[in-house]
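Got a structure here, written out as structure tokens. Questions coming.
Missing here: one protein chain of the complex. Every other protein chain is in place.
Then we have chain A:
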Amino acid sequence: MGEVGQPIRKKDAMALVTGKPVYMDDLAPKECLIVKVLRSPHANALIEEVNLAGALKVPGIEAIYTWKDVPKNRFAQAGQTYPEWSPYDRLILDQHVRFVGDAVAIVAGEDEKCVDLAMKRIKVKYKVLPAVLDYHTAKDNPILVHPEDNWKSMFPVGADNHRNLCAHMEDEKGDVEKVFADCDLTLERTFHVPAVNQAMMETFRTCCYIDTYGRLVILSSTQIVFHVRRIIAAALGIPKSKVRSMKPRIGGGFGAKQTVVSEIYPAFVTWMTKKPSKLLYSREESQIAGSPRHEMEVTVKVGANNDGTIRAIEVYNLSNTGAYGDHGPTTAGLTGHKSIPLYTANLEAYRHTFDVVYTNICAAGAYRGYGATQGVFALESVVNELAGKIGMDPVEIRMKNVVRQGMCMMAYDNEIASGCRLDECLMRAAEMIGWKEKFPCKDMGNGKVRSVGIAMAMQGSCISHVDVGSATIMLNEDGSYKLTIAAADMGTGCDTILSQMAADCLNVTTDEIFVSGADTDFSPYDSGSYASSTTYITGQAVVRASTELEKRIRTLAARMLSCELEDVDYDGHVAKNVKTGESVTIEEIGYQAQCSNDYALQVTESYTSPVSPPPYMAGAVEIELDKETGHVEILDYAAVVDCGTVVNPNLARVQVEGGLGQGIGMALFENIQYSEKGQLYNNSLMQYKIPTRMDYGKLRVEFRPSFEPTGPFGVKSIGEIVINTPAPALADAIYNATGHWMRDLPMTGEKIAMAIAGEE
């Protein structure tokens, strides 16, 4: 015991820091066809004619496919458990192109040069249609993004393609109107979060080839190998058994790779030509045709008494899913579901309503935080403003209303906060930043103001009643163990932390376990790594499998020692018959399993959960704001997290720091701007400014771990929650420095300076 809780080096770390060839394009077969996608220059158009004559004459071109060549069954690219909430609204290639960047043709050739030349020579005649570019006008707009008859919604989410509606849902408990009427005051505000990009360093990419048995093998940078298999088989109209999907190391995902973005094009090429092929998205393609956060307008109304008691919360969000509905219905649900429960203590009623609309811009998808990020920004900002209105300290108003250990969270399906130290996180974050001395601000006398801001956040630890995690663990003849999973280590370190858990169950060290996966041919079924579920769900499967294997090892040892199970004393390496003193080593047991044995020392277990225990955190920031330019300099960021048991303090800490970095980028710099024709301006890392190491000061992280009784070793999750506090904490600090609330992300220096200028 004792591996869980140790800052163990990641199992793949040395391979990564020495630059070993472990990613898709390092491993792809050398003779791959190069695949590229010709993309629409129009936001909404019908393809009237495609002339391929010139392009096909380019030497080296293998094939060019257009909408006429692909199957006509619609599918969803969202990597979700079947039946998906996301509508079936895509074809591999469609005659109707719905955003600037939508796929028009797939070109495959022997090298990049010939493919690029052929792309230039394809002549497409478009019938350009008027487009829906403002998502406020999308619902019931006469221009339909999906007028087609074979559009299909698999789940009753209130979708109607003839209203540009991807989902409409309502959730309410208690009489919100009545409680609002009875409150001393209500405060209602509207916020905007743009469709920011994950901008993982490795863009979307996939290679495919045909194996010995004529099956399609997909090697892709993905978080979801099993969903890839299912979705690609469905899109190609071939049996699932004809597809194998696997992932190498992944150069970052953050949810982007929970959607089947790049896989279908090389899969189609390889299935048609039977030749290996690969597609690497350029950064521009990843920006304009990736799978970004859902742009949302979130309106929050909070009802409270003058003493700071928060009694009712209403959230309405209008979510822009873009041209396709991947993750549309599910993200919008989290906006209320994973923000309102923060204020459980005195909550009498709540209502959450949302519309998810189709428009003619890049389809959105899953991005760390998944809708909760937008909700937390809005709700936390309103609570900070509310505190000011009633003359209460923002920390104090939260301490009065915050969800605490043991409370029943009415806005969270009545789940019990069975492990919750959010109140302590809040107090500690405030203490770390020096809240009492620094709130609200200090004028530095040189045109600059120093101020502080604070916010809380929550997330989930899985999709309850849906996600399935599995693990297979096997004893080898040398006493080592193979742990096989289909959860995807995308840099997060799940290969390592799951091994730490297995090691503790088996009484060995993490080094004695090696990890294999994710591969649909060999790994046990796992939904994949998303929804913050891997540590909590797959972790529990690992614990179950390892515990059962340990029991089996003892049982086989008892047979070898000709004694009863209860007479076996096993320490992870040697099993001893306590009565005779006779012993067998784990190697001997391993060899015994391979000779004259019918008792497998290999166990597969699955796990699913009826609950999704929220991790909680508080973030407090200190900034220096230049009143002349509006520039915000982050001096210090204090984050205190209750993610349940911390399995690996190094990896958990880096998750927090990385999430804060992305949250800061979203809050201050990362912008999404479209031209009047629906072209994205921020289509490179030149125009889309993710933070560099010059862009913020210290990030300080502490943990206040509760023990979650339903989690393996008491864990919850950490992957997503960490992106949620920067935007509201920074908005609070900016208000405390300037007296202006920023409700439209990103909060650029320009916007802040204009707000200050407006008052003069």
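General observations
Just so we're on the same page, contacts are C-beta pairs under 8 Å (C-beta built on N, C-alpha and C of every residue); 3 or more make two chains touch, one makes a residue touch a chain; residues count from 1.
Everything below uses one rule, namely that contacts and distances are computed from a predicted model.
Choosing from "ABC transporter domain-containing protein", "CidA/LrgA family protein", "Branched-chain amino acid transport system permease protein" or "2Fe-2S iron-sulfur cluster binding domain-containing protein", the protein name stored in UniProt for the chain missing from the display reads "2Fe-2S iron-sulfur cluster binding domain-containing protein". Only one of the listed residues, A:Q662, A:T710, A:T725 or A:T738, touches the absent chain: A:Q662. Interface note for the absent chain: among A:V4, A:V100 or A:I250, the touching residue is A:I250. Screening A:T555, A:S606 or A:N650 against the full complex identifies A:N650 as the residue touching the chain left out. Looking at A:S220, A:T270, A:T492 or A:Q592, the residue that reaches the missing chain in the full complex is A:T492. Shown as candidates are A:L185, A:M201 or A:M444; the residue that touches the absent chain is A:M201. Contact residues of chain A toward the unshown chain are 7, 9-10, 12-23, 25-26, 198-203, 249-254, 282-284, 490-493, 648, 650-651, 653-654, 656-662, 684-686, 690, 692-694, 698-699.
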